[in-house]
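Heads up, one of the protein chains got dropped from this complex, but the rest are sitting where they should.
Order of writing sets the labels: A and B. Residues in every chain begin at 1.
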Amino acid sequence: MSTNAFHTPPPNGEGEMRAPMDFQSRRMRLNSAWRYAVNHAVTGLAVLSTLLVVAPLVAILVYLVYMGASSLNVAFFTHIPAPVGEPGGGMANSILGSGIVLVLASLLGIPVGIAAGVYLAEFGRGKLLAAAIRFTADVLNGVPSIVMGIAIYSMLVFPEDFHLWFLYPFRHLLAPLMALNIPPALQIPMTFSVDATGVWLHVGGHFSAFAGGVALAIMMVPTITRTTEEMLATVPHAIREAALGLGVPKWRTVMSVSLKTASPGIITGCMLAFARVAGETAPLLFTAFGNQFWSFRLNEPIAALPLQIYIYAMSPYDEWHRLAWAGSLVLIVMIMVAVTLVRIYASRGILKGAS
Amino acid sequence: MATRIKFQQNLDDLKERLLIMAGMAEQAIQRSIEAYRTRDLSICELVFQSEPVINRLEREIDQMALDLLAMEQPMAIDLRFILSVIRINADLERVGDQAVNIAVRIREMGAFANIELPVDIPKLASLSAAMVRKALQAFIEADAEMAQSVLKLDDQVDEMNDAAFYSLSTLIKERPELTPQSLNALIIARNLERVGDHATNIAEDVIFWVRGKDVRHNNPSRA
Partner (left out) sequence: MGVGINVEHLNAWYGTTHTLQDINLNIPANHATALIGPSGCGKSTFVRCLNRMHETNPIARASGVVKMGDIDIYKDASPVTIRRRVGMVFQRPNPFPTMSIYDNVASGLKLNGFRNKAILDETVERSLKASALWEEVKDDLKKKSGASLSGGQQQRMCIARALAVDPEVLLMDEPASALDPVSTSKIEDLIFQLKSQYTIVIVTHNMQQAARVAENTGFFLNGKMVEFDSTDRIFTNPKDKRTEDYITGRFG
């Protein structure tokens, strides 16, 4: 009774009752049937499209298995190709060579990519340099891989001598540097020499695994940069503020908080870039060039799986064709495994972050 | 753009209801004074009938104020206003009670001869009633100055009551056969003095509401 003083019910006019909907009317039933049909038609269309897209991949796999599986044996993974005309042999050197080149490319490309991504996301907001970096990364991404190969060829394979006149006053400091005993496997096609005329830098002169690694590294950088930047952007600003508010310096905040929080995504980006360049052939044509024999040196041409597949496929020898089929099968299986690992890791990463 | 419209309306409702009750209390006092003048017992009846209405209004106003405190979280001037309303509410109810007491006394006096008493009850009564009127006017207009002036009038009322006490007690000693009428008159005078005190309280509550200063017990009238 006391609340009546304030809670007067609103004026209730003669509100008309709306007629309840008749769900059994003929019109409603027709509507229903029509929607049912449309639903199923569109679902069918989607399934069909999916099959259309997946079919070629399945066809390729089936065909590769058909053509290449018979050539797969232990020897394939342990032997180098036999001399022309002789049967047997394998692509062990290509598999190892791919490994070496990819490791080098990762060592060069991943740190550069992540650093660029960190700069774009954390330090370069709104700055002109950041816009320039982003633009450059996008352009690099679009450079055709053969052009990349030719560019690196001209930089690291074609022999050039540069006169570093500005280092002349420091030539005595360079002596201990040049006396450093770099193991032959790690020597790269860039060497210094000092003579009476000055300090010289000699670049290139031969195909090299180093050049191949550099070419692939440059192709990895744009993807990694973009992914890193985007993943860092998903780190909530509140987390950064929490760290800054605790008196953590900015660089430490970026390293221990932002990067750590975004790391699942960043690692996924690196693995995707890796999987992409693992199958590249054109950049290696004029840089790594390929090698019939074992090679463990950065300073020499080296075999790589996609590269060798191309070379064998273009050759007139049946034995080499057989190797190419088997190599293709191995290559595509390896890439599928890599992508699957990426997905597993990514989904685990998402769950971890949300817990 | 005004905000808290509902709250404002509720505050206005509260004020209105309090003023209705104030009107009834004032009317009860006026009627009791009239009854004294005319010794008309039917007017006393009217006073008795108004009492349950005043009591009901007191309960309603307290409940409304309680609801507003609980549900609207009033602050500052609104909070002081509601607190003042609660206090004025209690004082008005007691004013109504005093009117009833006076009416009872008048009824008692009716059994005895109507003689001229050396005490000006009507003047005391009109002064007390004027205090109540002025205090309520100050409440309506939120005028602290007017309320302040009510406080000063209380001294007059107290003096008149003291004088009445003195002259009536002297009369009892000199003419003991007039004791019943004298005593009744004394009690009526005292009731009217109490009405003046209640009007003072109302004025003090208005000052608290408007200025935020608690001026109670600042004027000790008697040692």
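Note that in this section a residue touches a chain if its C-beta (ideal position, glycine included) is under 8 Å from a C-beta of that chain, and two chains touch if they have at least 3 such contacts.
Keep in mind the model is a prediction, meaning the values are calculated, not measured.
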Residue among A:176, A:247 or A:316 that touches the chain left out of view: A:247
I'm checking contacts with the chain that's been left out. Which of A:163, A:206 or A:260 qualifies? A:260
Of B:19, B:46 or B:79, the one touching the omitted chain in the full complex: B:79
In the full complex, which bits of chain B touch the chain not displayed? Write them out. 1-4, 7, 73-80, 212
Interface with the undisplayed chain - residues on chain A: 125-126, 236, 238-239, 241-249, 252-253, 256-257, 260-261, 263, 352-355
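The rule we apply is simple: only the chains that are shown with their structure count from here on.
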Based only on mean CA positions, could you tell me how far chain A sits from chain B in angstrom? 91
